[in-house]
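One protein chain omitted, others in place.
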Amino acid sequence: MHTKIEIKHAQTSKHDSLHEKRGQKLVGLFNGMEKVKEKEEEEEHVKNCKQQQQQQRCSLWFEEEVERDLRWVYGISKILHIGASEFQTIELVQSVPFGKVLLLDGKLQSAELDEFVYHESIVHPALLYHSNPKSVFIMGGGEGSTAREALKHSCVKKVVMCDIDQEVVDFCRHHMTENAEAFSSPRLELVINDARAELESCNEKFDVIIGDLNDPVDGGPCFTLYTQSFYMNILKPKLNFGGILVTQAGPAGILSHREVYSSIYNTLRQTFKYVVPYAAHVPSFADTWGWVMASDQAFPMIKMEETNYRIQNRIQGELHFLDGQTLCAMLALNKHVWKTLAGETHIFTEDSARFIHGHGRAFKNQK
Amino acid sequence: MHTKIEIKHAQTSKHDSLHEKRGQKLVGLFNGMEKVKEKEEEEEHVKNCKQQQQQQRCSLWFEEEVERDLRWVYGISKILHIGASEFQTIELVQSVPFGKVLLLDGKLQSAELDEFVYHESIVHPALLYHSNPKSVFIMGGGEGSTAREALKHSCVKKVVMCDIDQEVVDFCRHHMTENAEAFSSPRLELVINDARAELESCNEKFDVIIGDLNDPVDGGPCFTLYTQSFYMNILKPKLNFGGILVTQAGPAGILSHREVYSSIYNTLRQTFKYVVPYAAHVPSFADTWGWVMASDQAFPMIKMEETNYRIQNRIQGELHFLDGQTLCAMLALNKHVWKTLAGETHIFTEDSARFIHGHGRAFKNQK
Amino acid sequence: MHTKIEIKHAQTSKHDSLHEKRGQKLVGLFNGMEKVKEKEEEEEHVKNCKQQQQQQRCSLWFEEEVERDLRWVYGISKILHIGASEFQTIELVQSVPFGKVLLLDGKLQSAELDEFVYHESIVHPALLYHSNPKSVFIMGGGEGSTAREALKHSCVKKVVMCDIDQEVVDFCRHHMTENAEAFSSPRLELVINDARAELESCNEKFDVIIGDLNDPVDGGPCFTLYTQSFYMNILKPKLNFGGILVTQAGPAGILSHREVYSSIYNTLRQTFKYVVPYAAHVPSFADTWGWVMASDQAFPMIKMEETNYRIQNRIQGELHFLDGQTLCAMLALNKHVWKTLAGETHIFTEDSARFIHGHGRAFKNQK
Partner (left out) sequence: MHTKIEIKHAQTSKHDSLHEKRGQKLVGLFNGMEKVKEKEEEEEHVKNCKQQQQQQRCSLWFEEEVERDLRWVYGISKILHIGASEFQTIELVQSVPFGKVLLLDGKLQSAELDEFVYHESIVHPALLYHSNPKSVFIMGGGEGSTAREALKHSCVKKVVMCDIDQEVVDFCRHHMTENAEAFSSPRLELVINDARAELESCNEKFDVIIGDLNDPVDGGPCFTLYTQSFYMNILKPKLNFGGILVTQAGPAGILSHREVYSSIYNTLRQTFKYVVPYAAHVPSFADTWGWVMASDQAFPMIKMEETNYRIQNRIQGELHFLDGQTLCAMLALNKHVWKTLAGETHIFTEDSARFIHGHGRAFKNQK
């Protein structure tokens, strides 16, 4: 089923007035694009929050089981909005250390104070390496931040964002105002569908396809979007010549990169001619995170200066995490991780999938 | 069977032997130098631990308050050794996610499975950038791992390790066998003294001085070893021409680098002519960690290949984290952190110190 | 001062002595018999601990999963002793809220500040209801506290304590000095054996048999000591005329009494002519705890005054929890729990056992 969503204005009138006032203040802060400019205001806000906390400790806590015996636990000062879809529960909460946090089925998806790291990283490297990206297809990404970053590229004429869960999309459109501009862009085409089904049935090809998917988790159907057969048979035919696939690829830290990262890397290496893994530390995920780019045409050697030049010429608005030097650093994985990647032989198939415990981004596209 | 028990002495020989077997196995694993070779055995061990854990959840947990409302919590499966000095308590525990962990005053100092990241990072960049380092002075470092890494450089003729706490040194020498070789090296000179007092009174100069100190924490005396006056008046006079200071500099993550990292960087920038900050993610610290090198003589531009060449020629034994490419990545801080460093104006003095909450390495040198 | 260190043997004698002093102080405090008299000293100690804690939060925590999503978590300020047997690990730790705590396999067995509630409750009601108890058999109880309470009855000539784990017995004898007197009593006969095997093979009968066993837990062999066939065939034949069995019977709170308490009660009701359940709140167990007395001869109606009279006449030393009025309160379960007990039809057999999650006392007698 292919549903084209009409864009309407956020119905803020629905909130009660008390909430609206507080809500807007916080929503304003969640705007990644304005983050650095608003730093002082933000720090003031955080300071106030922390002073309040002096009097009263948090009693609601979010606990992520990174592994069975490793927990990342942070205080929640306020429940901002609650919702539910047929697929999952949806919550927007105010966390003390990471600002506003979006939870799907109780799993952290995105945190106000560092989501720019993840979203700049998943979008810009592929778009900057491409000589002239005009069309982008996002698998998942219902939150809107990945689309927001892609739309910063003035050469991009069309972004298709394909998420399975309409409620999540509606929820984020209404409550995460930092993506409001993206959601209302005429260049954005919003599709509510399973990404695999959508790619199979659509007749277009794209310059860049982005896998902003949840991690492969045992029992979830989403792991099929990391398999060799999916990449080979469904996805690759939808890439234009020179087209690039980039996918989030799970935790890539010193202790966690063997869970799925090395396998996704190797699976792509066995499927595409050119593969580039990279990684960056995302504080709210409690780990270094990994992504992999893949193409059947060679990636050019781009120097720092050229990267900075392309950022300046192609991108409207400022990036806060990524520049030429940062991209260099992300691409230069450390010796320990490289050694694993180089020696990895596992190929991700439906019969031999690998899963991660409960790390980070989860259950987004489950049916 | 009816056994009437005579009161006899506890048969410690019995359970000691049980313990001993397990202990030795684990101690062997803690040997960073053998880590990669022993990967399979290690993974087997971790798998067994985790299977055991299926039956029985951890009931002892170590909780680090990264911030007031942010906790890093991991399961402890066994208390291995306990001790105490006049300065602090000393514990060696078996953690599930990070292997053996050394705690001083209940604060994580070093974890078996990723200590090589921290210790390779604090030692090798400065020694590799130096044209011919012969003498090294370590402030703190009682655990022995920093000395172990420094002694890998065959050009180094003398390593002075100056820690204030003899018990910690003794404890680590006996219980952390991976550093046994280092502790017994004739090139190691072990001094039990306050690092400041030691530097003030000693007549030698050094090629590299390493600050393997605990973080500046409010109320701790150690923060004075991060002040401009200490660097200027005490430390710099003890550096030979071409000498390099490198110090650990606290958390350097997207959300944490303003706590002390930017200030330590700026303080050194106001004190030395050439300053080089760098960082890497250390999983057990739950953050990206920062270090800063400083010198009054220019750092040479060293390419990846030259770094790899120096590693091959100078270092005995293998590095597991660092190579030319990794060093590049560490030096290329991201745009967000660079912007803060570039704009930082705070100078760390005894009257205007900055402190961190309770992050990572703590209280090592307190009097 | 510049001290060149010779490598010498660890001066364990030094820090041992430090430890010893502290240890002895704490061990002294664990003496339940002196608890009330030493209240002021104790409160001083607790106050000091808490003031210390103002400066430094606990980083080691003990977490008991009362249920899957309910945790009872308390700070550990010190590891006092560690040991292990062929059956389990044994630890004595200093907790902040409950004083010294004995852990077997990481499960709380007994806490200094409230163990008198559990141990007075399991021992004295049966011994006070018996007209003239001379011999007592304790199944389990290796810690020694149950024997200590039984030995307070001057009419008791012989206490057989039968625990399967010699190391636990040795550990407690050495480290829990409050039971030292009990352990050295000529009236105590210590047997290292499985309680079932011991009862089967012994030729004696007893006036009171006490089941100070761990809870029935899935996979543990100890649950067989709660079955009807055990009570009927093994235990009952070892009771003298007028003899009383009393057993701990798991959590008996408003929300937890259906787990095993009602079933143990009903099983005894189907096996003995007279059965008396009772309960009391034990803070460190995070619940109300239950016990059941059973006999084939009628329990006399004893008024408060008679209970107080018997306490005064039979017991040497003071009770801190139990008197006539308290016993009345323990026997008068609330309406909600009584209703469940009255309606319970489940009988505990080897084929239809009930288990509890991970509550409280565990794994003590496992083979």
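Should a chain be cited, it is by its letter among A, B and C, assigned in written order, with residues numbered from 1 in that chain.
Note that a residue touches a chain if its C-beta (ideal position, glycine included) is under 8 Å from a C-beta of that chain, and two chains touch if they have at least 3 such contacts.
Not measured: the values here are computed from a predicted model.
Student: One chain isn't displayed here. Which of the visible ones does it touch?
Tutor: Taking every chain of the complex into account, the missing one touches A, C.
Student: Looking at the full complex, which residue from A:Phe62, A:Phe87 or A:Phe230 touches the chain that isn't shown here?
Tutor: Of these options, the touching residue for the absent chain is A:Phe62.
Student: Considering the whole complex, not just the chains shown, which residues of chain A touch the missing one?
Tutor: Interface residues of chain A facing the absent chain: 18-19, 55-65, 73, 76, 78-79, 82, 84, 89, 91, 103, 105-107, 219, 358.
Student: List every residue of chain C that touches the chain not included in the displayed model.
Tutor: 36, 50, 53, 57-58, 66-75, 95-98, 113-114, 117, 253-256, 280-283, 286-288, 319-323, 325-326, 328-336, 338-339
The criterion applied here is as follows: only the chains that are shown with their structure count from here on.
Student: Just curious, how far off is chain C from chain A if you go by their C-alpha centres, in Å?
Tutor: 53
Student: When the C-alpha atoms of chain B and chain C are each averaged to a single point, how far apart are the two points in Å?
Tutor: Once rounded, the distance between the two centres reads 44 Å.
Student: How many Å are there between the centre of chain A and the centre of chain B, using C-alpha atoms for each centre?
Tutor: The mean C-alpha positions of chain A and chain B differ by 33 Å.
Student: In chain A, what residues contact two or more other chains?
Tutor: none
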